[in-house]
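Since the structure comes first, as structure tokens, the remarks are kept for the end.
Every protein chain but one is kept in place in this view of the complex.
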Amino acid sequence: MSEFDDLYQEVIMDHYRRPKGRADLSHIPDERAMENPTCGDTIKLEILHDEAGRISEVRHNGHGCAISTASASLMSEYTRGLTPEEARAAAERFIGALRGEGKLDELDSMGDLAALRGVAGLPVRVKCATLAWHALLRELGEKAS
Amino acid sequence: MSEFDDLYQEVIMDHYRRPKGRADLSHIPDERAMENPTCGDTIKLEILHDEAGRISEVRHNGHGCAISTASASLMSEYTRGLTPEEARAAAERFIGALRGEGKLDELDSMGDLAALRGVAGLPVRVKCATLAWHALLRELGEKAS
Amino acid sequence: MGTIAMIANALVVPELPDVESNVASVRARFPILAREINGHPLAYLDNAATSQKPLEVIEAVDGFYRSRNANIHRSLHTLGEEATADWEGARAKVARFIGARRNEEVIFTRGTTESINLVASSWGEAFLKEGDVILLTMMEHHSNIVPWQLVAARRGASLVYIQLEADGSIDLEKVEASWNPRTRIVCATHMSNVLGTINDIRRLSEIAHAHGALLLADAAQSAPHMRLDVGALGCDFLAFSGHKLYAPMGIGVLWGREALLEAMPPYMGGGDMIRSVGLETSTYNDLPWKFEAGTPDVGGAVGLSAAIDFIGGLGWDYIGRREASLGRRALSVLGEVRGLSLHGTARDRGAVFSFSFADIHPHDIAQFLDREGLAVRAGHHCAQPLMRLLKVPATTRASLAFWNTEEEVERLGAALEAAKRFYL
Partner (left out) sequence: MGTIAMIANALVVPELPDVESNVASVRARFPILAREINGHPLAYLDNAATSQKPLEVIEAVDGFYRSRNANIHRSLHTLGEEATADWEGARAKVARFIGARRNEEVIFTRGTTESINLVASSWGEAFLKEGDVILLTMMEHHSNIVPWQLVAARRGASLVYIQLEADGSIDLEKVEASWNPRTRIVCATHMSNVLGTINDIRRLSEIAHAHGALLLADAAQSAPHMRLDVGALGCDFLAFSGHKLYAPMGIGVLWGREALLEAMPPYMGGGDMIRSVGLETSTYNDLPWKFEAGTPDVGGAVGLSAAIDFIGGLGWDYIGRREASLGRRALSVLGEVRGLSLHGTARDRGAVFSFSFADIHPHDIAQFLDREGLAVRAGHHCAQPLMRLLKVPATTRASLAFWNTEEEVERLGAALEAAKRFYL
């Protein structure tokens, strides 16, 4: 499988074409968008919780490439039902694995997110795949403090 | 002839050992010394004139290597009897020749100064050989203005 | 801004048939061009980001470290004299290359960014006053914006931007007409790294000077593609990078008028820029060394010198003709790709082509092109104010050099069509 095919797998292209959790977030001010300094892409997040405090949905909106859009969509899917702490741990595991700090194999235990494996070898694209997750960490962090 | 022998010719060594024009210039404040930023060497000058305004002697004092000391001594010898304008032109010709801006052959018309020819190929040493002449230009310039 | 149809006649240099036959032998000088990427021959179309290096340059740097390497100015052994001669010789070569009156006007830096920071910091801190205006254009690279923002904030000056016409050019009459008398310096790129627009630095300088302002020209993009002459350009400062000029990374140039440089305070402090260091204060060295603190990149300067010789060997004529011919071909190839809209259609332009394409994100386009062996850039190209003006977060950019081929340009067109099929 070529590097490109590895990157733009079927799963990724599906999430890119029909992103889960994408929503109109125009009520959130633009200053709260997270920016990718590499390309100017931005993402806004809104985290909804259920009564127990678990995440019921992470909604997102922004400009982004297939990788960053699919990653946001996969994130929305993956975090559903997690506690904020679990979501934060997941974000750190995911970012760490892609940046080569954690173990890449950890992705295998993260369901469809494993489809983003191909990004790990491409430092420039890592920023695309982790943008939504950095935004998640920031939102969760600000909630916590 | 090796580069070294070319540099440290008999004439140079004579002027180094018995410099012409060397004098006690402790009445001139240290701030007026010209400094070689390469090595911290310094030189002070005093220009004496005859009634007609010609240079009767350029006196010098300072720390310096054989090349810079010999160059100051040769300068003292060469400038005796010149008008300030002639001395300034000589300094510019000499500095230009060593820095590779003028023609090196011009040195041949400058008497014993031709012995400093070997310096031209050594950019670091050019600063040694021209220190006294830069000081001369400064002194003449300040007199003029 | 306009679409591609508007610029069919933009590149007007006549084509010489025999120039083409040289291409293979020129390409052979660039070892990296032999690479295969994902099973395809590399088509390097990212020259505006950084240029590739000919063997002449690679070997000059290699040779320096194998046989002449030493620190400069204060090591008076043979290697030190040779390295010093290399460094000062490179300076003299750069001075001739840009028509400087004196070698002392050439300051070596790491690149365009450092050159502009030096001026903004040293000249700006010393000469900008509260209420002064710094005039930029809307097509500047961040390197010609952020340093001015930093100094403007410290000095209480403000930034004003020259707006762009629909084709991505500047209307000089509007610049004159709307002149703010508090303007102290105009900072303008010679050639836009996004639009390809070539600005008339000579006229801009005349306007600035007529009003008592200075002009800094960012020649990062123009230096690799056209003969520069600071006298003819009439500017006061000129900045460019070696790495875009076929030389190694790590070396760049600031040229400035001697009287201005003389009047400016030092930038960094350290070895080589001093005359004498006391405990509390120091006195500074002469130009150009006053602005060159610390051990510089002598190897990089040796590479830059070799690059200038390489350009001299090809000749600006060859480079100009080749790039004009390639540029025309690119315009016609891109013009046939449906859904592509080109940003920047000024008459005076270089072979830099930024475009938006069929709502596909530039990252995805670039990644797809990479699968086909084509290297282009996707992003905001360090020109976010311009991106906002264009109402896009990012663009895809193909930028050509004389070593590119017509065939590579055609591969670009075909790959874009294939990308459309893949993503849409």
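For reference, chains read A, B and C in written order, and residue numbers begin at 1 within each chain.
Convention: a residue touches a chain if its C-beta (ideal position, glycine included) is under 8 Å from a C-beta of that chain, and two chains touch if they have at least 3 such contacts.
Since we're looking at a predicted model, the values are computed, not measured.
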item	value
Contact list for the unshown chain, restricted to visible chains	A, B, C
Residue of C:K53, C:R155 or C:R329 in touch with the missing chain, whole complex considered	C:K53
Per the touch definition above, residue among C:R184, C:H225, C:H243 or C:R257 touching the missing chain	C:H243
Selected from A:K20, A:R93 or A:R125 as touching the chain missing from the view	A:R125
Residues of subunit B in contact with the chain not shown	2-4, 7-8, 38-42, 63-68, 125, 128
Absent-chain interface as seen on subunit A, which is shown	3, 35, 37-40, 121-125
Sites on subunit C contacted by the missing partner chain, in the whole complex	31-32, 35, 37-38, 42, 44, 46, 49-50, 52-53, 57-58, 61-62, 65-71, 74-80, 110-114, 116-117, 120, 141-143, 145-150, 153, 158-159, 161, 241, 243, 248-251, 266, 268-274, 276-282, 293-300, 363, 366-367, 369-370, 374-379, 381-382, 384-385
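Everything that follows uses one rule, which is that only the chains that are shown with their structure count from here on.
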item	value
Centre distance in Å when subunit A and subunit C are each reduced to the mean of their C-alpha atoms	36
Centre distance in Å when subunit B and subunit C are each reduced to the mean of their C-alpha atoms	43
Approximate Å spacing (C-alpha centroids) for the pair subunit A, subunit B	72
Of all residues in subunit B, the ones touching two or more other chains	none
